[in-house]
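Every protein chain except one is present and positioned as in the full complex.
Right after this comes subunit A.
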Amino acid sequence: MVLSASDKTNVKGVFSKIGGHAEEYGAETLERMFAAYPQTKTYFPHFDLSHGSAQIKAHGKKVAAALVEAVNHIDDIAGALSKLSDLHAQKLRVDPVNFKLLGHCFLVVMAIHHPSVLTPEVHASLDKFLCAVGSVLTAKYR
């Protein structure tokens, strides 16, 4: 899945509108993922996953930061997330299917907080971008 020039513009546009809310949305994305897809909790047995948990907030911040990093280097997502890709392959080994679930929940959060930003075209671009991020993070799995 290749990001076109307009996809990149759309994605950058979304993240500039999100601004300082990225961390908050990261946490909400995780919370929704854990609620909608309980099997995803199996990767976090060491976490307090209750609503408002400090650990979810902290982890949401990390996830958001990674997405922002990818957007800031959208012409070379693989390069920007190379270390994270190594981490997921060697240590975390999160099954690839879960990146789609996280991506879907991020789109839900966007729809809730910025419905007018998430036009069908932007939705398509953002979905492609999230797929690309997931692909990069699982690229070194085997």
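In this section, a contact is a pair of C-beta atoms (placed from the backbone, for glycine too) under 8 Å apart; a residue touches a chain by one contact, two chains touch by 3 or more; residues count from 1.
Everything that follows uses one rule, which is that contacts and distances are computed from a predicted model.
Engineer: Select, from "Auxin-responsive protein", "Diamine acetyltransferase 1", "Origin of replication complex subunit 4" or "Hemoglobin subunit beta", the UniProt-recorded name of the complex's unshown chain.
Structural biologist: Of the names offered in "Auxin-responsive protein", "Diamine acetyltransferase 1", "Origin of replication complex subunit 4" or "Hemoglobin subunit beta", the one UniProt assigns to the missing chain is "Hemoglobin subunit beta".
Engineer: Per the definition of touch given earlier, which of A:A66, A:L87, A:L118 or A:A139 contacts the omitted chain?
Structural biologist: A:L118
Engineer: Residues of subunit A in contact with the chain that isn't shown?
Structural biologist: Contacting residues on subunit A, toward the hidden partner: 31-32, 35-37, 104, 107-108, 111-113, 115, 118-121, 123-124, 127.
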